[in-house]
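Structure provided below as structure tokens; questions to follow.
Showing subunit A:
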Amino acid sequence: MSKNSSRRDFITRSAATGASTAATLTGAPAENASAAHIAPLKTANTTKYTSICPYCAVGCSVNIHTLGDKARNVRSAIVHIEGDPESPINRGTLCPKGASLEEFVQSDRRLTKVRYRAPGAREWTDLSWEEAFGKMAARIKASRDAGFEEKDAEGRTVNRLENVAMIGGCTDTNEINYLLGKFRFGLGILAYENQSRL
Partner candidate 1 sequence: MTNGWTDVANADVVLVMGGNPAENHPVGFRFVMEAKRQRKAKIVCVDPRFTRTAAVSDCYVPIRSGTDIAFLGGLIHYAVTNNKYQRKYVIEHTNASFLIAEGFGFADGHFSGWEKDHYDKSSWQYELDGNGYAKTDATLEHPRCVFQLMKAHYARYTPEKVAEVCGCTPEEFLKAAEMITVAAAENKSGTVLYALGWTHHSFAVQLIHAAAMVQLLMGNIGMPGGGVNAQRGHANIQGSTDMGAWNMLPGYLKIPRASQTTLAEYLKVNTPKALQAKSLNYWGNTPKFMTSLLKAYYGKKAQRENDYGYGWLPKIEDKGDHSWGAFFDDMHQGKLEGLISFGMNPVANGPNTHKMLTALSKLKWMIVAENFETETAAFWNAKTLAAKDYPEALSAEQIQTEVFLLPAANFAEKDGAFVNSSRWLQWKEIATDPPGEAMRDQEIIARLFLEIRRLYEKDGGKGREPLLNMSWDYALPHKPLLSEVAKEVNGVDLTTLKQVNGFGELKDDGTTACGNWVYSGCWTEAGNQMSRRGQEDPTGLGLYPKWSWSWPANRRILYNRASADENGQPWDKTRAPLIWDGERWRGDTPDYKADAAPGTLPAFIMLPEGVARLFAPDLVEGPFPEHYEPAESPVSNPLHPDVSANPLLKTYSSEGAKFGQAKDFPYVAITYRLTEHFHYWTKHTSSSSELQSNFFVEVPAELAAEKGIANGDRVRVSSARGQLEGPALVTKRLRTLKVKGQKTYHVGLPIHWGYVGKVTGPLINNLTPSAYDPNSGTPEYKGFLVNLEKIS
Partner candidate 2 sequence: MKLDEIRIPRFDAYERVMHWMAALSFVYAALTGLALWTPVLYWLASLSGGGFVIRGTHPWSGVLFSVVIGWMYRRWAKTMYLDADDRVWLTRLDKYATHQHGALPPSGRFNAGQKMLFWSQVATGLLLLVSGVVLWFPEEMPRGLRLAAIAAHPLAAIGSIGGILVHIYMGTAAVPHSMRAILRGWVSPEWARFHHPKWYKVWRDSANLR
């Protein structure tokens, strides 16, 4: 799964793309009297993970370089995200959005707490997950109990819920979508749309 990135990356990349560059021609420091200033490679001691760009549907593979070993008190930090040279789709290349995925993952605007806005309130307040799940489940149940139709006007079993809608999913994996489907059909929700249809 993870490999330490090294020169090997480059060699596999070259092999994969048939690129003509080789380590020797890039001016290795040894032959270069004035190379002492060159900064150490920032991905030198990172762990590399394989992932897929979350933006458009070209499906570019990316390598995520992280620091930190995920020990109990360590949240590994993403140092850099770069195109995966082995992917036949992108061969290491990325578009301007993909090339800055690190900014996206580590944006200072990421949500890190459950936010709650009470009816009529002008501000968000924080909520714990436990409180949030309790409240949300209660709201859903109340609406479902009010709106669930076991039989339609003609007496046919329809088991549907039409006063709650669900949207989303196209930003997430198949598996999440499958779970959302079970959630949806478990509740009986029919109004369910996603970005693929807009």
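Going forward, a residue touches a chain if its C-beta (ideal position, glycine included) is under 8 Å from a C-beta of that chain, and two chains touch if they have at least 3 such contacts; residues count from 1.
Inclusion criterion for the candidates: all candidates are chains of the complex that A comes from, given by their letters.
Since this is a predicted model, take the numbers as computed values, not measurements.
The candidate from 1 or 2 that touches subunit A somewhere in this complex is 1.
Remark: subunit A residues 1-2, 16, 49-61, 64, 66, 70, 75-78, 81, 86-90, 93-101, 103-107, 109-122, 124, 127, 129, 132-141, 143-148, 150, 152, 154, 156-183, 185-198 touch candidate 1 in the complex.
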